[in-house]
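For this depiction, one protein chain was excluded, whereas all remaining protein chains were kept in their positions.
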Amino acid sequence: MSGSVVRPTGKTGRLLAANAWLVYLFFYAPIVVLVIYSFSDSRNVGVWGGFTLDWYEDFGNSRQAKGALTNSLKVAVASTVVAVVLGTMSALAIERYRFRGRAFFDALLYLPVIVPDVTMAVMLLLFFAEAASLFGFSKGFATITLSHIAFSISFVSIVVRARISGMSEQLEEAAMDLYATRRQAFRYVTLPAIMPGITGGALLAFTLSLDDVVITEFVTGPGWTTLPVFVFGLIRKGVTPLINAISVIMLIASMGLVALSLLAERARGDRGSEA
Amino acid sequence: MEDIKNPAVELTGVTKRFDDVIAVDTIDLRIADGEFFAMLGPSGCGKTTTLRMIAGLEFPTQGSLKIFGDEVGTLPPNKRPVNTVFQNYALFPHMNVLDNASFGLRMQGVDKGEAAQRAREAIEMVRLGGMEKRKPNQLSGGQQQRVALARALVNRPKVLLLDEPLGALDLKLRQEMQHELKELQRELGVSFVFVTHDQEEALTMSDRIAVMDHGKLLQVGSPDEIYEHPANRFVADFIGQTNFLDGTVRDSETVVLANGSAVAAPSRHTAGTKVALSLRPERIIIRDRGDNEAQPGTDGRGLNGVIRDVTYMGNSLAYTVAIDWMEVEVRTENRPSVARLNPGTNVALTWLDTGASVVAD
Partner (left out) sequence: MATTVETIAEAVTPEFEHSNERLRRRRGALLALPAYLYLIIFFVIPFGIVVVYSFATRTRFGTDLSGWNLNSYRRLGDDLVRDVLFRSAWLALLTTVVCLVLAYPFSYYMATRSERTRNLMLVFVMIPFWTNFLVRTYAWRVILGTDGPYSQLTSAVGLGSGRLLFTQVAVVLGLVYGFLPFMILPLYASIERVDPRLLEASRDLYATGFGTFRRILLPLSMPGVIAGSILVFVPSLGAYVTPSILGGAKTTLLGSYIVTQFLSARDFPFGAALSFVLMIVMLSATLIYFRKGGRTL
């Protein structure tokens, strides 16, 4: 194909293409290596010692690991549900209404996204320490879930807002012109139209909750741990092939979520072309 | 094609392929120095690609492209003595008018002071003096258009390329700019190569027009050649309005129409060729024939019909006339001396020998 000015061919074009392949190699080679070595029959995590499934069996036999996985899922589900409701409501409020304090609320919603994990963790650690001294409760499932909601609301709200802002307000007006009440217009027009955004936001919140190490580690109590915190603790004690196996399981979970989010996006695209 | 000595732009066998699509198909074209040249066609016909190849923004897949005799086929745009006025202007949004206008000179290494001086003159020339410090988004569409013009012309290009330069303007401003562009071109004496899909614009502004469709060059000629002697059915249809009466060539002087009537229409097509008689609405002479059933034309150029509908168009009247097998549109000037006919009137349609042309597909 002959080139144009914007899409250079020749040396520049080849360099650009090489860089792109390099970036992808960089992204995926470590993941592939990790998966391969999770099947390696060797105590040393980076050395190949023949094929085995022992480490996955170890995971199956580890009550601690399975318990941590269950905890992770509980927190992820609970925090996602709350964050989706609150995040969607705030997105609607900001995109569709003006009210006192809107600008401050808008800025406040962005902060949890850009604040480094560590800062957020410190804030919540001290907060729960103070709250516990006032009300007296033990840290664990509740504190972790409350913390995850605190950052997930913002992510959900941003994703849903993007969807709402791309949707014409005329749709609702048209619905009301066709005798829908405000509630019906929301139920039959607005909600289906922003649904892909809500799904996307929910998947993001779920993923972030399953990924979080730092904040969870700060706000958890004794004896209660999630899978990433459990794995992180193992890594710091010294790497074992069991970690490889758990990592691959977490990797598969991540990939599953990516696939789901792509499907959600696909549905969004289809809806768009129908409209 | 006329013989052009020392053409400003010369394309020989130029083809441009995008993946499987042939955008421009073996085009031969010569554009004279100092002429106002329009490339006309529907969107996707290859006219913009051709312009972009002259500019150096795309490179031909095949063929030779010369500017003032120098082969420039694969030369990047910054090494060509041509400049472009882009569709929607492509003004740099982060630079003010002066920086936009002096950009080309600065890139050629002209020192800052002189570049600014010359850019100011160019801005003055397009009557935007005083707007130097404005950003593009603070200008109206017409003003942006002038900046784009100044930005290109300040480099004193040997050929100025314009890609639908008036497309974004409203009608009134458009007509004003058409006039201004023409003046400017006459003053500067350099060739303007102008891409448009608006046939009226092409007719009023250009010295010559190239009509393109599906990547092919269909006809090159002066506006009246193209209007009066279209090379084929597509050109006749695309330029102006016309009625097509399908028929078959009988001999070099006669065409037999669909209803079997023979009309005088000289052509170079061989006998038996399927053709169409192209009758421009304003070239048809319409008159009331009462109940007279006789053939209207005295020299074999005429048809009988009945007026179905009259549309009042201000400066003209459009009649829809039913003839045996189809409807024909006829236009007359709206003048007191021209009688207005009513629907239902039996009419005779005639035309002079220059009023019709025979076109094949």
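Labels A and B are assigned to the chains in the order they are written; within every chain, residues are numbered from 1.
Note that contacts are C-beta pairs under 8 Å (C-beta built on N, C-alpha and C of every residue); 3 or more make two chains touch, one makes a residue touch a chain.
Note that the structure is predicted; figures quoted are calculated from it, not measured.
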Using the definition of touch stated at the top, determine which of A:69, A:109 or A:264 touches the missing chain. A:109
Just one of A:76, A:124 or A:242 touches the chain that is missing; which is it? A:124
Of the residues listed, A:12, A:64 or A:168, which one is in contact with the missing chain? A:12
Across the whole complex, list the residues on chain A that are touched by the chain not included here. 5-8, 12, 15-17, 19-20, 22-24, 26-28, 30-31, 33-34, 37, 44-47, 85-87, 89-90, 92-94, 96-102, 105, 108-119, 121-127, 130, 146-147, 149-150, 153, 157, 176, 181-182, 207, 210-211, 213-214, 217-218, 228, 231-232, 235-236, 239, 243-244, 247, 250-251, 253-255, 257-258, 261-262
Residues on chain B that touch the omitted chain in the whole complex? 52, 55-57, 76-78, 82-84, 86-88, 90-94, 103-104, 107-108, 151-152, 155
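The working rule: only the chains that are shown with their structure count from here on.
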Go ahead and note the Å separation of the Cα centroids belonging to chain A and chain B. 56
So in the complex, the part of chain B that touches chain A is made up of which residues? 16-19, 52, 56-61, 76-77
Residue ranges of chain A in contact with chain B within the complex: 1-5
